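Heads up, one of the protein chains got dropped from this complex, but the rest are sitting where they should.
On to chain A.
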Amino acid sequence: MNRIWSKGVSILLVSIMAGGLLSGCTNSSGNGEGAEGGDGNKLKILHNWNGSGGSDNGITPVEEVIKEKTGVTLEWEYTKGSETEKVNQIFATQDLPDIYTGPAWGGELDGIIKAAKEGQLVDISDKLGDYPNLAKSIAKENVPPALYEKAIDAYDGKKYLLLQNQPATNEDGMDWLYGFYVRKDIAEKVGVDPQSVVTKEDFYNFLQKIKDANLKESGQPVFPLGGFSNGWSVGIGNTMFYSGASYVDKGDGTVEHNFFTKGYEEYTLFYRKLVEEGLMDPEAFTQTDPIAKEKINQGRIAILAAHYPAILDASKEYVTAHPGSDYIPVGPLERADVDPSRPVDLGIQGNNVTAITSSCKGACVDAALKFLDYMASDEGFMLARYGVQGVHWDMKDGKPVPNKEWFDKFTADQSGKVRKNEGISIGLESVTGLDRINSAAGGDIWADQDRLDAMENARKILRPNGIHVITAYNPGDVITKSPEWEMLKPSMDRMGDAWKEAIFAKSDEAALSIINDLREQLRKTGYDQAMQFTNENLKGKDIVTVQMPN
């Protein structure tokens, strides 16, 4: 009897161990019902924006409406970390969502284009006729020219990518007001008018004055200059040293990468000086976003570099507790080789590409297209931006008006969670087609007046000559078509890292050596030939050679 029990228990134990091992190897993440040949009622959507997030309470009221209108239930995945890594990871592991939506620039876009070319995305060219809102979002006239050639119409007539948030009219163009912003109370304390800071010398002296004031918050030193996670975006001072664009005019009708310019060297050495002299937070490039926000919340950053909405959000708590400590614009700072009366050149364009992956088949594709087309309609657009009509807002005299109860709740909530729990700001805004926030939807109804006033005030200061929306060709989109690109790309990808290493180098010579070593590697991997190809292909075209961050 004992022997039988012993055998039975042993076999059971082995079965559990082996079963556990094998179940660990199975891919249980699922790909939505569509992947399994279901009816496409449930769609898995990856919102590939670092730090984005959703509701804590399961399906939201906004998603309930989507379900009612399209029959689709959404299952979200959000990215925590590098967006480029996430793109490469999902295709390498084949752990694909049904719908991908993410940034429309840099390595993320390159990864998605590669996936399209390698059959990892669904061709929607023959279906666009049934989905007019989607067709409109990628019509040639609604996409920046270089982006259209590179990403939308680059597959022999097939169409894989949708572009979102391209301003429908000039009025809809969102100027994020990138710049340096200083704490008002600190500027007053050190006796500097932020608008008197114009040249790089002024900027350096301003930082020095803040350091010399030896300010402390809760016993901790105040850093003269800081940024968000991984140093975003302390490097925007580059426009003081070269024209800001990735490719600059050589003066002979051709362009070269800014990395090869004298201005880039000066820019690097300037920042090296800031690090060496303790004018910049030395942890800026190694900190996470929570740590960066903690420093801002503790009042330990005097000047912050980023776009203004991010600064307003991050400093809200501190400013509420310490009135008068709000961040205000510095400058406008000089722009190297640019006439001071020139309007600010901004590459305002769609910021999001969306695609249906090969994981979604049959009914899943139809469901995905139906859902995306609904979101790109005026009704879907307003649902994503404002919430549920009749609950969160109402139409009055042809204009959307927020429900006061919800307006107060959203304004009082500094974490943004209340809004997310209702289904607003959970990623749906990234799939709403052309941006019509002002021209068709009456503006951002949830923006509180103080915030709008602050934005307007910053706009008046930083954009005294207005803005100019760039529509020219970006050489960065052309060089990727050169035969040398495959070999060149890894070296190009290292530029940002090399710059960071250089500003922490022991000496100016060591810093320049890091830059020059990479320049040599770039040349060795075909930079000169690739640039020749780029310049030849851009002959006679309007090229982006001046740009401000947007």
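Miscellaneous remarks
As a convention for this text, a contact is a pair of C-beta atoms (placed from the backbone, for glycine too) under 8 Å apart; a residue touches a chain by one contact, two chains touch by 3 or more; residues count from 1.
Throughout what follows, contacts and distances are computed from a predicted model.
Chosen from "Cytochrome c oxidase subunit 2", "Sugar ABC transporter permease", "Ferredoxin, 2Fe-2S" or "3-isopropylmalate dehydratase large subunit", the protein name that UniProt gives for the omitted chain reads "Sugar ABC transporter permease".
Shown as candidates are A:41, A:88 or A:297; the residue that touches the absent chain is A:88.
Residue in contact with the omitted chain (choice from A:241, A:285, A:406 or A:527): A:285.
Interface note for the absent chain: among A:7, A:140 or A:399, the touching residue is A:7. Listed here are the chain A residues that touch the chain not shown: 6-7, 10-11, 13-14, 17-18, 21-22, 25, 82, 84-85, 87-89, 91-92, 107, 110-111, 114-115, 118-120, 219-221, 282-283, 285-288, 291, 300, 487, 489-490, 493, 497, 500-501, 503-504, 517-518, 520-521, 524.
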